[in-house]
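I have a structure I would like to understand better, so I am pasting it below and will then ask my questions one at a time.
Yeah, one chain of the complex is gone here, protein chain that is, but the others are all in their spots.
Let's turn to chain A:
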């Protein structure tokens, strides 16, 4: 991905084009190249944001500069002048910086207060006023700004191939963009294709990420096909590898989709291991049929995508996933909440006490699905993701409100970007368009702009939804997601007053279309400190490929599992002690014998699963490992002679 940067950059447009032009049938530079898609986006926005964005020029410059150093001599060679006057000698060394952030207001999810923060060796060492610090400390000036824990993006797809294509933004580009937006930890989805070993894919992924990522990362595992045999691997992953969340697909029929039975079994295992179940909630069966239908109708453009993934299909799956999770008593995390009704289902279930979490993403908070009908194919295709953005224009506001009131908990980006050329694989068939949108960079600003500056949310809640909640759910709190002594020095100095305009020309990604093109967002990360190092300052990005560390996560996060544990104890159903029924029994034995060969035995719902005379007392039902009721002696064989409340034997009922 980065080799394209090598091209001599006379101007940034052509540098971006250089790679594309090679497989393009026609050179398109004369028209402004791939930004024609951007032009298309202006159809309904009519503003040329470039002209009035004060930052644009500067950003562009940054981009070029950083670009050249990527391809050339690497991060160390770059000269960046910091306001504090410090030179750059510390940059190559991880955890080398000693920093003091002065004058800012520290905002955690529970309170805000004015204090200075002293950072050393990648951790926060002291917080307070008038700190006593060593002499050679760099000062970051945060007067008038907020000092918040670095954002945690709980859902990215920076390395998952689709149809054999790797995302345009890999773990390096993606994390770089994340840092520039104020996100200092990402959780990437490891897609495990059916038939491959979870462990080997995980190891490979982790290795890749360690080489490339510029910020700390953690990994979710996407299990495409569940079967009992995966238990061992899951156990290893949870206990030894630091993974505590697994995603299952309810969509993508015949490829990744799990049936309800599979989900139930898997959820049971996850609860046992103390992990969190995530679902991609869409009804794959219906989608599949709808796609066939639409293609028959002759609808092949990107609008077919949203037509074949209607809102209620998402809602239905969310509802079902919640039902299953409730039955299995497993915590559930619904990724990518894209519609009002899906969010409502989550909110209602939470009101009923179900342990479920909802994650809206940058795109669903910032824009809507009207663009699928854009006349410009590239624009329309850029929005293709699943579940799709909702055509209802009031969706973003609604989701923001739910986020503000706590019905939805975590914001992420679901970043998975594909270039227009990659998307164009599906130019004649919308079902082939690789799915994914950008958003990793804009996430924090979008939440600030949509929720905080509109007055829906306060700054503490902002920290909660962008960082702390995710840290708690996924059990990396308080190492991440809080500014306190001993926490990781992932700190962002947030400037609520500054604005920036999103544009594909100035963003830090390789994709040539930004779905938020032209949006003006209030709230910008002015300084970003990742692992104790200043990586963003004054709009300049200074990252080191491979500096990100893997963040292992332990099982049984308290925030999630306390309730689950208590419920497992409560949920034990008890039978009614009765005497044995010894009245007449209709003779069915001969029938049952004759029935099984013909599939006519009418439905006691599992006649085929249990064959012959089940010995109830021997089915110990071990999922494996200890059961919650192990301490209760099984009352299997004893006959109740005189139960409390009198004999219940039917023959002697009086």
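Everything below uses one rule, namely that a contact is a pair of C-beta atoms (placed from the backbone, for glycine too) under 8 Å apart; a residue touches a chain by one contact, two chains touch by 3 or more; residues count from 1.
Here is the rule we go by: contacts and distances are computed from a predicted model.
The UniProt record for the undisplayed chain lists the protein name "Dihydropyrimidinase-related protein 1", from the options "Immediate early response 2", "MIF4G domain-containing protein B-like", "Dihydropyrimidinase-related protein 1" or "Creatine kinase U-type, mitochondrial".
Summary of contacts with the chain left out: across A:235, A:285 or A:498, the touching residue is A:285. Among A:226, A:377 or A:561, only A:377 touches the chain that is left out of the view.
Only one residue in the set A:304, A:358 or A:396 touches the chain that does not appear here, and it is A:304.
If you put the hidden chain back, the residue from A:316, A:449 or A:490 that touches it is A:316.
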